[in-house]
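Taken from a larger complex, these chains appear in their original positions, while the remainder are omitted.
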């Protein structure tokens, strides 16, 4: 299973960097809980719980910090 | 959906950098829970819960760290 | 509403940098919950809960990391 | 017990860096709770709890930030 899509942290734009950050976060969950059916069962409750959504957004923020640094913040 | 407004982390001032950090945090939640009606349903409870507000502020602080680094802290 | 007092991360001393970090954290909460009366209602419970205080201190620590980096740690 | 596989943070690719981040996180848990049977007992509940999975993914994100910096983000 690929944990890092395209096996690279480099993206052309911040938007794609953000998408990568979301995917990195999701792939980790997939590695810890590989059963897709279990993950699908969990989704409705967590996607309607504000604190769960904030916690998920927190992880994305951390992943994005790494992706943004990798791309020198797309200062270009 | 745009995850990064203007597709850039560069802002003219810290104030606009802070606004961007808040928007980045919100756009992630929108990507995880795309149903606007669900998000609106969650808002009253979470906006009147001190710990939920602190958790949201925590995410903004992390997003801002990235935006501030991207802008060399607007040292001028 | 100003999210960043004086629209700058630069402060003359660490003490003022710390005060700025606390203000940054508070301004975010004000942006998410703009109703001052609601915020005042929440304060007594959260200010007498050790875990809530630790969580608030956590956010200040992250904001301060950014402010300190912006000021090159006031190494002088 | 080895806390850092191969005693190095350097990996050839981001994918292997991500695998290392997951292993670093797991090895710490093994150091704190060395009894494998206890750890196995805990697994079913935590792997089917969305917030527990998010918290685990959070730790991996932090470990990966370190591994990615060590590898200069594989900018190559």
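Just so it is clear, A, B, C and D label the chains in written order, and each chain counts residues from 1 on its own.
Just so it is clear, a residue touches a chain if its C-beta (ideal position, glycine included) is under 8 Å from a C-beta of that chain, and two chains touch if they have at least 3 such contacts.
Predicted, not measured: the structure shown is a model, and the values here were computed from it.
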Practice prompt. Note that 4 identical chains are shown, then give how many the whole complex contains.
Written response: 6
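Methods note: only the chains that are shown with their structure count from here on.
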Worksheet entry | CA centroid of chain A to CA centroid of chain D, Å | 16
Worksheet item: Listing for chain A: what residues touch at least two other chains?
Response: 51, 55-56, 58, 62, 65, 69
Worksheet item: What topology does the chain contact graph adopt: line, ring, star, complete, or other?
Response: line
Discussion item. Going by the touch rule stated at the top, which chains touch which?
Written reply: A-B, A-D, B-C
Worksheet entry | For the chain D and chain A complex, residues of the former touching the latter | 13-15, 17-19, 22, 47-51, 53-58, 60-62, 64-65, 68-69, 73-75
Worksheet entry | Complex contacts: residues of chain A adjacent to chain D | 2-4, 7-10, 24-25, 27-29, 31-33, 38, 41-43, 45-46, 51-52, 55-56, 58-59, 62-63, 65-66, 69-70
